[in-house]
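Here the structure comes first, spelled out in structure tokens, and everything after it is commentary.
Missing here: one protein chain of the complex. Every other protein chain is in place.
Letters A and B mark the chains in the order given here, with residues in each chain numbered from 1 onward.
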Amino acid sequence: MGNTSNQVIDKKSVKQLFLNSEDFVSVDVDWPTGKGILCYYSSLADVTEVNKQITIIRQRASEKMSNWGKTPVSNVLPYSEDELVKAVCSGQTVIIFLDSKVMLTISVQSSFCRSPEEPGNEQAIRGTHDGFVENTQQNITLIRQKLARNDLVIKSITIGKGTSINLTYLYIDSIANKEVVQLFESRLQEIQKENIMNSGEIQDYFDESVLTPFPQFLNTERPDRVVFNLMEGKIANFINNSPTALIAPVSFFTFYQSSDDFNKRVMIGSFYRLLRIMSLVMALYLPAFYIAVVSFHSEILPIEISKKVKLAINEIPYRPIIEAMIMELFIELIREASIRLPKPIGQTIGVVGGLIIGDAIVSAGLVSNLMVIVVALTAISSFVVPSVEMNMALRILRFPFMLAAALFGFFGMAIGTIVLVIHLLSLSSLKQPYFAPFVPLDTSRFMDVFFRVPYSKFHKQQKTFSFMKKKKGRKS
Amino acid sequence: MLTLSRIQFFLLLFVVQTGTVFVSFQHRLIIEAKTNSWVVFIIAGIFHYIQILLYEKYYERFKPGRLVAGLYIAYWSLTIVTFLAYLNYTLSVWIFPNTPQIVTMVIIVGVSLYANMTRIETVINLPATILPLFPIFILFLFMAIPDLVWTRLFPLDLTDIIPLLKGLFMAQATFLGIEFYLFFRKYVIQKVKGMPLFIYQSAWFFFFFTILVFILLFYPINAIDFLPEPLLNILKSQKVTFVERLDLFFLFIWVIWSVVAITLYFFMCVQARRIYFNNESKFLTILSHFLLIIISSFFATKDRSNFLREIIVYPQLLFTIVIPLIVILMNRRNKK
Partner (left out) sequence: MSKRLLPAFLLGLLLLGGCWDEAQYKDITIVPVMGLTNGDKEGEVKAYFSYPTFEEETIKYAQSEGTGVSTRAAREDASHHTMEALDVSHLEVLMISSDMAKKNVYPEIDMFFRTPRNRITSYVAVVEGDMKQYFNPPGDFKSEVANYYPELLRTGVLYTYITVSTMENAAKLLFDETIDLTLPYLIIDENGLPALDGIALFSNNHFTGQTLRKQEAILAGMMKNKLGKYTRLSYEWKEKDSPITVQVIKVNRKLKISDERVKMKFDIDISVDEFPKNDLYKKQTRREAEKFLSAEIKKDFEKVLTTTQEAKSDVFGVGRKVHAFHQDLWKKGDWRETYSTLSIEIDVKVNLKRTSILD
């Protein structure tokens, strides 16, 4: 800032500062207090609205009001090149006053944003059908509308050197744990200097263990999901120009809640929640179980099924693990291909892949029809999870289980389970235990994992992590 | 400092105590005490309660020095070797006759190493995760109820005292790990005395007693000689519609249970080293795991694992009764 005083500011030098960009406009203006230079990006500013505001502010200036520059959309700052660049780049219109070395910023950006449509990858049958958009202000509006309380704290911090990423985070002061908020903020301080482009990178900086398939942030584009989690005492954060909210701290079972559950009847909601937990077990164990049975423990099959199984696998040339790998690879290929392709073709690929190749691969004798059933069931179960990240984690995890089953049968699966549990126990999200409420055991919220407990029965504020009690087993 | 909640503490104690002995202790108890073994076990249960009450009363005075802590580490290592050898021997008999024992050994100890290398909370909370296995196990066991013959509890013959004492001695196997109480009681932040302790004692007693009585009622006495793990055989004879061979699932429940117990013993060694020697070296943790694999592999044959299981009772009596007594008394004299 020191170098501004001995430098001549004029239209040209300002234009130079913005490298003579075609959409950069700088014109001289007359002002009641002296001469000024008006500059803005024509691509970012809403010009007609700016004109109106300038007229109003000029009026205030000529009436000699003491704070003529301070209005809801404008502000007066001391001039500096950095501030100028920052303001103009964020779409504000700036008037630089050469005599007094101050600048007036008017933030009337022209904004193009889509309407808050329901996000494609998180659909709900009943419940609100709105979703976040690429504009943080509008996203916060969506949340505020649902949470009419004054203790919803919204803070924002700018991080990064070259890129000016604006991170906005929200929490409810009376519910969220102070320690967690402090921890979150201190982490933010640490990464303020880093060069960050998108929310995925922020996740990496925040994760306590990077080498794990399990997500430690919940990604969502649904306002109702964010509100629900805020009410449980979590912190949500947005990056500007991204429709995704990151929620932390989360537990493993957070990923299994869907906003649909709460709009269903108690029994039906509970049934589907149980189904989802069962799908977790299926997605992890089914192929491994099948492999273990046919290569180690065939004696556990009742004789009637046993004959069918034997008939199916008798003339398959490969061992079950290879069979399973072929099929899994096949399913992953179909999935990946159908994401990339436009929707109508994607469906065709699904049909071609699923029906035609699936049938052909069985009649060619490469893979047994039982394996096709097993792999298909597993794939379906893994898609039941209402979170994309967790779905990915499950799909990755079943490969080690399959391998363990192929090597040691049920013993391999048992050991794999213990290792997985130990891993889950050692994980934490913002220093909160990841495997809550199982560990540390909280019986009061235990039921909530498996069943949709009636709302009328909630007696105390539901929190994912009970902060009231002193945390157990922790070094203090 | 380490802190434990009441539930965590009792769960840890329970898994350490039940661990691997719950499939094996009945065989030898019944061989010694025959039909009287259920009476013998009730007496053992009373002893257990007295012992644990005394522990509760004097645990604050139990302040071992480095020598004693070192001795305990050695004793726990011996216990680990015994368990590992037995577990591997049983595994090789039941499911892995051809797999080299070193492989299963490495896998099991590897789990313990992994758990002990992560945060302390991980191991402390580990018993809570195997809690769901408990009702499954009990459910499987209760399916055998129609096959029980209650007259097998009789006749009682309490006149001959020698087999009873021998049985009582065998029942000591279920006390294994009780010294955990002395070491970790002081980290518990909630009230333990009175009701909670009684509930733990009841849980301990009914767990072992139910299994013992089921075995007594299920098999004629002389069949027990033929079955080293009668509990596994009970479950094997249950027929359910969806799957044959229920025992296999149970066998793996037992494997998981044992692996967790072994992990906890390792944990005790690591913690004792941390608390009494101020040593948190990861290298030593790895080395100790590695060494115990080698030693246990040597003992994983029928003769040697049996030998270990027979002799483990003597150091157990030494370390659960004699040494605590000496340490507590010494401490008392020092105070005066």
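Heads up, the rule we're going with is that contacts are C-beta pairs under 8 Å (C-beta built on N, C-alpha and C of every residue); 3 or more make two chains touch, one makes a residue touch a chain.
Fair warning: this is a prediction, and the values are worked out from it, not measured in the lab.
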Partners of the unshown chain among those that are drawn: A, B
Selected residue (touches chain absent from view) among B:W38, B:F183 or B:Y219: B:Y219
Options B:Y49, B:F96, B:F134 or B:F307, residue touching the unrepresented chain: B:F96
Listed residues A:T33, A:S306 or A:S338, member touching the removed chain: A:S306
Residue among A:G69, A:G409 or A:P437 that touches the chain left out of view: A:G409
Interface with the undisplayed chain - residues on subunit A: 293-296, 298-299, 301, 303, 306-307, 309-311, 313-316, 319-322, 325, 403, 406-409
Hidden partner interface residues of subunit B, rising order: 93-100, 103, 149, 151-155, 218-220, 222-223, 226-227, 233, 236-237, 239, 244-245
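Basically, only the chains that are shown with their structure count from here on.
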For subunit A paired with subunit B, centre-to-centre distance based on mean C-alpha positions, whole Å: 45
In the complex with subunit B, residue positions of subunit A that touch it: 296-297, 299-302, 408-411, 413-415, 417-419, 421-422, 425-426, 433, 435, 438-441, 470, 472-476
Interface residues, subunit B side, partner subunit A - complex: 1-5, 7-8, 91, 95-96, 99, 104, 107-108, 111, 114-115, 118-122, 124-126, 128-129, 131, 189, 241-245, 248-249, 252, 255-256, 259-260
